[in-house]
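Missing here is one protein chain; the remaining ones are kept as they sit in the complex.
Here is chain A:
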Amino acid sequence: MTDLFSKFDALIAERQALLDTGVRDPFAIVMDEVKSPTLAIIQGRPTILLGTYNYMGMTFDPDVIAAGKKALDDFGAGTTGSRVLNGTYQGHKACEDALKEFYGTAHAMVFSTGYQANLGMISTIAGKGDYVVLDADSHASIYDGCGLGNAEVVRFRHNSVEDLDKRLGRLPADAQKLVVLEGVYSMLGDIAPLPEMVAAIRKHPNCMILVDEAHGMGFFGPNGRGVYEELGVEKDIDFVVGTFSKSVGTVGGFCVSNHPKFEVLRLVCRPYVFTASLPPSVVATAATSIRKLMHAGDKRAHLWKNSKRLHAGLREMGFTLGTETAQSAIIAVMLPDQETTVRMWQALLELGVYVNMARPPATPAGTFLLRCSLCAEHSDDQVGDILDRFRAAGQAVGCIS
């Protein structure tokens, strides 16, 4: 039978063939119980969480949870409305105030997810006749923001300053351009050479720069603002987009900026206007968490220690990793093909370690990988256990000797 679903037949067959080899479905895991930011029960087995983006371990912070419970009692379960109608509560403004303080900006706008923040910003500020210039390895939300908007879209090779410079030089000088970069690229965990990129962009007229710091917030830079702060290009970045679903530990998205006309976006940005706002409990947890992240120096230091230790340990065992050194809290273990990757993923799960499996087209250049993301709450013992289990799984599957 042919119908609208026929276009998915090849994917359905590929997935079935994989499951027929006896492996578990890597995209159908259920967390039956979650004990802490680093431990869950999956099919009855205590499992160390090493694939959650919960970088700062804020999901179970007592102050964060107390703030959420209080807001749930005081303001109810949801707003049932758009930010521009009945959906802006005191808590949404308090959350935007916390963001302005955290980032030191004049403006902050909270979206219902990080995906919507990119969708909204890119599709709204780059219009017909304008250009969006983006890295080829950009997150899906950036590509989808381009798809929703009417601007011309130009890609450059991943993290290539020369490629970016050349492409900007070929665009009409008088056209308005939005260059979209990410601080940390989430598949390989590599960071962008932002100072070199900013210098290249500033050679060309009429360019604004948006940086997505989804994977950098909380532990890069003196104030934890992201890679752009760590690398000292704060003055050159026009818009920072981020999420509450990683270091902040809840859900939601935002954009901060000093642009004098920024507030007009609340009227013209469709992914902001035409959706319900975040529940009061969520913005209360986010605001509390963001304020705590301003003073999280010890946690940051422990997260970096964990990331460097896992990177060095895996490398020593003979695994091929996505970066030469630990550039972020993401460590990507590169594997040769889908079958090996799924077998390795399953072996780790059976030993009690959960990581993410990633495959094309989400990954660059047709690569298969297991993505590990560290947490500031992973204890030294847990990192030791993770390393032991990687060795056992790698030897069982035959990808290390």
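The criterion applied here is as follows: a contact is a pair of C-beta atoms (placed from the backbone, for glycine too) under 8 Å apart; a residue touches a chain by one contact, two chains touch by 3 or more; residues count from 1.
Keep this in mind: contacts and distances are computed from a predicted model.
One subunit of the complex is not drawn; among "Small basic protein", "Acyl carrier protein", "Sulfate adenylyltransferase subunit 1" or "Indolepyruvate ferredoxin oxidoreductase beta subunit", its UniProt record names it "Acyl carrier protein".
One of A:R157, A:R291, A:R315 or A:R391 touches the chain omitted from the figure, and that residue is A:R157. Contact with the chain that does not appear here is found for just one residue of A:R15, A:R45, A:K69 or A:K166, A:K166. Where chain A meets the missing chain, the touching residues are 131, 136, 146, 152-157, 163, 166-167, 170-171, 360-361, 364-366.
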